[in-house]
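Note that this complex is displayed minus one protein chain, with the remaining chains in position.
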Amino acid sequence: MSEIIRLEHIWKRFTGVTALSDVSVSFSSGEVHALVGENGAGKSTLIKVLLGAYQPTEGRIFYEGKETVIESPRKGSELGIEGVHQELMLVPYLSVSQNIFLNREIRKGKIFDVKEMNRRSQELLHDFSIDIDVTKPVKQYSASIWKMIDIARVINQNPKVIIFDEPTAILSEREVDSLFSSIRRLKEKGIAIIYISHRLNEIGEIADKVTVLRDGHHIGTLPASELCNDDIVKMMVGRDVSQYYSRSRVERGEELIRLDSLELKKGQHDISLSVHKGEIVGLAGLVGAGRTEVAEAILGINPILKGSITYKGKPFHPASPSQSIKKGIYLVPENRKYQGLILRFTVANNIALSVFSRWAKFFYKGKKEATVAENAIRKLSIKTPSSKQLVNNLSGGNQQKVVIAKALETSAEFLIFDEPSVGVDVGAKEEIHNHMDSFVVAGGGILMISSDLPEVVGMCDRVYVMYEGRIVKELKGDEVTDNNIAEYMLGSKVAEAGI
Amino acid sequence: MKRGDIVRTLKGFPPVVWMLILIICIFSFTGTNFYSVNNLLNIVRQASPYLILAMGETLAILVGGIDLSVGYVMGFCGVAVAMLMNMGLPFYVAILIALVIGAFCGFINGLFVGKFKLPYFIVTYGTGNMVYGLGSIITGGVSQPALDRGFRFIADGTLLGIPVVFFLALIVFLLMKLLIKKTPFGRNLYGLGGNRESLFLSGVNVVKAEIMVFTVTGLLAAIAGVIFAARSASGHPGFGIGWEFDAVAATIIGGNSFSEGKGSINKTVLGVIFIQILRIGLNISGVAPQAQSFLIGFIVVIAISIDVIIQRRK
Partner (left out) sequence: MNKEKAYSLFFEKGLYRIMILVVMCVLLTCISDSFLSLSNIMNIFRQASILLILAVGATGTILAKGIDLSLAGVMSLSGCVCGYVLNAGYPVPVAILAALSVGIGFGFVNGFLVGVVKIPAFVSTYGVKYIANGLALMLMGSNIFFGFPESFLFLGVGFLGPVPVLVIWALIITAIMYVFLERSKFGHQIYCVGANSTAAFYSGISTLRTYFMVHVISSTCAAIAGILQASRMNAAQAGMGESFQMLAVASIVIGGTSMAGGEGNVIGGILGALILTLITNGMNLLNISSQAQPLVTGAVIVLAVFLDVQMKHIEGKKAVKAAIA
């Protein structure tokens, strides 16, 4: 294994922030090198420096032994460095094959050789056991197929270095397996692989080496075989975080909400569940199983075709979020930057977003907003220089706390959390879980949607599992285990039991 | 099995097809001679420059923007071609220069929105008015005659009994198809509208790509302007006022969308045919000119509403 890229004393500074300070690390061919760290630790910046999307403020990069300036993604690509990005890097209304050959088209004279590109794309995807019509726009296909197309696109360019940025976030277990086997194939071909993931178990499975970043500093690089998950977490956070979930014992109270065989859009039916005061109820399932749709139906965002909802003993017909919120229901949405926050507004504006209209008949109370926000910032220990800071400048975890503060200000009794800890670092994750716990201790009820199985198992009293638009199982007490949930959400138990 | 296929194909039709069938049915009752050869040729003649303009607008909309200057650019290029011919230049040279002027206007728009990142809407509004003002100053607000016979042939001439403008529109359409399907232009077009970041990361110069798109939009507006000037045998800076709305309306009614680069110029053709048949149909149905303006606005708003609602259902 030979070294291919070496970074020496890389610094990167932005407006008021130092994203990377004095990072030196090297990557070798034929090796899977995992890069871990909390959100905001500098992983994304480091990748962007490698890809040529950012220029380091200071420091030197050596590529194949020679000092190199990667001044643009184009240059990076010419050198043989390619990335599979976290966001879906495809053009929705271009065909699958045109996406795979984006800016690397095969040409016949001046014009594109579409037939040849289609043929090659078909072959390439076949390696991932995906057989789709490559002449159709990618928009038609699901997010996980997009990811695989994106990966095929990158591999097609025969790079020497591939950077995977959280590739498995939206993949099913089977797809993860097929991805890992192709990563191993690439490794054997002598390609250097840089792998970023929040899922520590995956790192143990696939990585040869692990580099940990914290607050832009390089904490250490060690062989994966010498590290266990607890060590990595300790290095990432810089302190001991109990990897365990702590829940207070709460007496289950009266029923808060009950959904009776709801039918939402096509293919989503038989949705029945209940949440009592004092409990956290999980809603597990794959991405696309219909979990978010259930949450949005309760809020009145999506229409309910059939079935009924009972809230606090009375029939409830959700019409709009504003009405549901008045009744004490609140959704902490999945996409916090888009659905949860106004990024261009201040922390105070955001915390008061759902309540400022309640304070007066006509006037907007700026001063009251500031006081309320100051209190919430203290109560939830949101890390921000002041309540006047723009939310955009906060880290993922603190942004999520702002959303939670926003929810708590409405004095809601029933909270729905949709993926509460996605994009949240380990430390903040624990704090968010504590807030959820104290909310139910105070007599509220929570419905939590999550793809993070340890989180579901650790936090929930009961769990409903959704599979292809239906709730197929309710798991209680001892039944709530990783294995049980996984089997139902992947559908294997469902077929067996003939549900 | 077969019946299911037919139903599915019918359901797959964009709403504009149904609306088109509807208005054709209505006009075949209300308008005498709706199906006459003369009327059909009339539709073709009028639709041709309009289609060329609307295709340009579609490009701007597909990249997630809009170009409100096309109507004014069109008028200005008509003025330019007329004045250049009056200065004694042969008509083809005049046309060539007019096309260059149009492309240059588009280039300037592209520079503002692509390089300086100014909002599409307001900038093209501004540049459009600048071009209009410039045209007004040059002409003193007086219409410029364009009587060159060779030049008039573009609008009046026929080949095999079919107007030359039809062939012009067809050629432009086919060239645009080729450009979009098989060259980097098309890839950039959909990439800019659909996922600018990935286009950039795959090494495309997105600023240049966007300037290119707007330049082509300007060029197409110029072609439309030249044809229009040939038809009316004159150029006036105000000739194109309002055409930008028709171009945007045709693009949207055809089923193109402002987001994600969803759409194609095929759809625009349908939108153009819809609006053109609407205009001519109202005319031959004897609707008073005052009421036409109202009815067209009304029907276009309804048509766009229907399209938007149906697209959302899907």
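By written order: A and B. Residues from 1 in each chain.
Criterion: a contact is a pair of C-beta atoms (placed from the backbone, for glycine too) under 8 Å apart; a residue touches a chain by one contact, two chains touch by 3 or more.
The model shown is predicted, which means the values in this text are computed figures rather than measured ones.
Of the candidate positions A:201, A:357, A:411 or A:438, contact with the hidden chain is made by A:357. Check A:92, A:340 or A:469 against the missing chain and you find that the one touching it is A:340. Checked against the full complex, the candidates B:154, B:209 or B:300 give a single residue touching the omitted chain, namely B:300. Within the entire complex, the positions of chain A that touch the omitted partner chain are 13-17, 57, 299, 301, 320-322, 324-326, 331, 333, 338-345, 349, 353-354, 356-357, 359-360, 362-364, 406, 410. Counting the whole complex, the residues of chain B in touch with the unshown chain are 66, 112, 116-119, 121-123, 125-134, 136-137, 140-141, 245, 248-249, 252, 258, 288, 290-298, 300-301, 304-305, 308-309, 312.
One rule holds for everything that comes next: only the chains that are shown with their structure count from here on.
Computed centre separation for the pair chain A/chain B is 43 angstrom, with centres defined by C-alpha atoms. Listed in rising order, the residues of chain A touching chain B in the complex are 51, 53, 72-74, 77, 83, 85, 87-94, 98, 102-105, 110-112, 114, 139.
Across the complex, chain B meets chain A through its residues 178, 181-184, 187, 190-191, 193-195, 197-204, 260-263.
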